[in-house]
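If you scroll down you'll find the structure; I have some questions about it.
The other protein chains are all here in position, but one chain of the complex has been omitted.
By letter and in written order, the chains are A and B; residue numbering begins at 1 in each of them.
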Amino acid sequence: MKKPSLFAFTLVVTSSLASTLAAQSTESKGTLTILSSLPRTGSANAQTTTIVNGIKLALSEVNGQVDGWTIEYKDLDDASPQRGNWDPAVEAQNANSATKDATCVGYIGTFNSGAAKVAMPILNRAGIAMVSPANTYPGLTKPGKGEKNEPMVYRPTGTINYFRIVPTDDLQGVVAADWAKQLGVKKVFILNDRELYGKGIAEVFRDQSTSIGIEVVGYEGTDSKAANYRSLVTKLKAVSPDLVYFGGTTQTNAGQIAKDLRAGGYEGMYMVPDGCFEQAFIEAAGDSNLNGKTFITFGGLPPDQLTGTGAKFRDAYRLKYGSEMEAYAAYGYEAARVILQAIATAKTKDRAGVLAAVAATKDFDGVLGKWSFDSNGDTSSRVLSGQTVTDGKFAFVKVLGG
Amino acid sequence: MEPYEVFLQQLVTGLSNGMIIALIALGYTMVYGIIELINFAHGDVFMLGAFLALTLLGALGMEAWAPGWQLAGVVLMLVSSAAFCGSFNWSLDRLAYRPLRRASKLSLLVSAIGCSFICTNLGLFWGGAPMEVFAGGVAAAAPKDFPQLIPQYNLLGESAIRIVPADVAVLAVTLPLMIALVYLVKRTRLGRAMRAVAQDSTAAALMGIPVDRVIGTTFFIGGALGGFASVVYALYNNTIGFQMGYRAGMDAFTAAVLGGIGSLPGAVLGGLLIGCVRSMSDQYVELRWTNTIVFGILVLILIFRPSGLLGSTRREKV
Partner (left out) sequence: MRWRPGPIVCIVGIAAILPLVELVLPPAAHVSEAVRGVFLYAILALGLNIVTGYAGLLNLGIAAFMAIGAYGFAILTCEIYPFQVGFWPGILLTLPIGALAGFLLGAPTLRLRGDYLAIVTLGFGEIVQDVLKNLEVVTKGTQGINPVPAPAIGGTMWTADDEYKWYYLFLALLVVVIVAIRNLERSRLGRAWFSIREDELASRAMGIRVERIKMLAFSAAAALAAFAGGLSASVLSSTGEPSNYDFQVSILALCIVIVGGIGSIAGVLVGALVMIGLNSIVLVKATAALEALGIGGSANVLLSPNNWKYLIFGLALVLAVRLKPNGLVPPRIERRAT
């Protein structure tokens, strides 16, 4: 490709110019841009706002400067108002605008794994490092976990440019099922929201449950726009499960399901994945419906268990935004810090340099623990945590996996 | 649970859900009957009514009231949401629909779609209100919990079939409203004027009926029904969100068409049918096919009864 090499040349020229000038002044050596592409319009807005808060916090910590370079950040929306959700055409447009922006060295996104499928090949050709704070579909990185042409189909150049800091469905679903077993569950009724994320994790949960001897008494795909799920509750009560597992998010009505389970007289346990690990889930479900009998898995440690970097982040977040950090804020912050650190350590401050530095991320001391990127571009962190809800707050129960 | 108990339980759920759909569909069908507008904004006006109810609930601190007073609070919410949605719907007519009376029906439809988007956005803003009931407004787009003012214990005691006070409340609000509405349309002067305008607005105008005022009143009544429905919906489901108008509007539209557009008993029948088909399909088929089954049945019914279940088979004007 011509543009980047031309750009690299320009960069070399400007940077050498800048370094000669740097002796006399503290002027910036140039601008590097980080883009994020997340659905900012519509129902996912609540989570993506916390992601962007996390990113902005990471930037403000370094005062928008790394190694003498000015870091610019643009918060792109991959949703469109008429869709109210992520729009593949807009996602492609965002990825292409990153390609065209010669200063762009990092792309934080996407939120939906479906959107990642659109953006990944485009950014791969441009050689831009892409760090996702939310995609969990295993096929994006792991051979053999998705379709037979995945993940190579997302890497037309053969190099890996896509990284994620969140544990994939195939990890979280497994530890969730193991945890259910430890909680003494004999019969489980599994629901999924028929979205890529929710369905993926629910399927893994189902397979793991079967293989460790939990009886799966029902498996249903829900309608996330339904007003209530009372008829579903009647149906599932008839097979008397001890646990209802919902693969889904706050947006796809995890809160309403919790409510209807209680209103319909179901008295067993309820378990959800990290898409529900946010205060909004408790608000939506009403704390009295969750207390004590709800279990949430999350791909990292919760705020109150954090030490070191994590604890610092938690306090800084509270100070800056006046509210407790959410899971997605941690993911956003981590993604931004990975790129910022890569810029700092990159030998050349261009796409190739930053990409190499991101790929080389090792023993990263982050909010989600100490981890590295493995050869697929996934986080090596296997630390997941399980929480419950007491008195309207998430309460840490134990570390899962590890 | 015995199989017959499961069936009866699903019937109760279906009827309660259906009643709410029917109430929204009535507002839909009234407006359709008079100016043949598929009022896309109806569901979103309904949504705003629910937000108003939650605001009132939070501002007055109703959760802490004694149960008797809470009942009074429910009445207050019903009245205020109805008045608000009625006025709002009336204003939409005044600002966005009335200027298009002479334009084609499709321009009117697009205006209604535009209003729907505007209302959705207002709902998003409203969800960001800095109040405790909106969780401080931090996550504007997140679904909001609507506190349980009507308890959910089983009225039938230890029976396997559950009928909760919320089911009764749905019926207690909806049924009188339906009766009042039928009375209004069939027996009052205003009702007669409405029917006249629906039949032929030019002739009605020639007869001295203030057509615009009658249409405006119809919008008010339709909106008010949506307002009542929003409070019932919120009390029954205990969650509201700025995008809830979409499904509510779609269900109501389907119900109105199924029953025969413009027919009040038809809208009620259509609503109940959709509610019951949904719960039966959830039970006996699979949740993921429920929408397909609802719309499949709709298509089948329309193939055999092209004007809906109770629609008039009035011949097209020549």
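Rule of thumb we're sticking to: a residue touches a chain if its C-beta (ideal position, glycine included) is under 8 Å from a C-beta of that chain, and two chains touch if they have at least 3 such contacts.
Predicted model only: the values in this text are computed from it and were never measured.
Among B:13, B:81 or B:254, only B:254 touches the chain left out of the display. Considering the whole complex, the residue from B:71, B:100 or B:182 that touches the absent chain is B:100.
Listed here are the chain A residues that touch the chain not shown: 1, 40-41, 45, 49, 52-53, 56, 74-77, 80-85, 87-90, 92-93, 95-97, 99-102, 114, 117-118, 121-122, 125-126, 137, 139, 146-149, 153, 156, 194-196, 199, 221, 321-323.
Hidden from this view is one chain, which touches chain B at 32, 36, 38, 96, 99-100, 102-111, 113-122, 124-125, 127-128, 137-138, 140, 250, 253-254, 257, 261, 288-289, 291-292, 294-296, 298-299, 302-303, 306-308, 316, 318.
The definition used in the following text is that only the chains that are shown with their structure count from here on.
Within the complex formed with chain B, the residues of chain A that make contact are 42-46, 49, 81, 84, 194, 220-223, 225-228, 230-232, 234-235, 237-238, 250-251, 253, 255-256, 259, 262-265, 278-280, 283-286, 323.
Remark: chain B residues 1, 6, 9-10, 13-14, 16-17, 20, 117, 124, 135-136, 138-145, 147-148, 152, 154, 162, 164, 166, 233, 236-239, 241, 243-244, 246-248, 278-280, 282-283, 286-288, 290-291 touch chain A in the complex.
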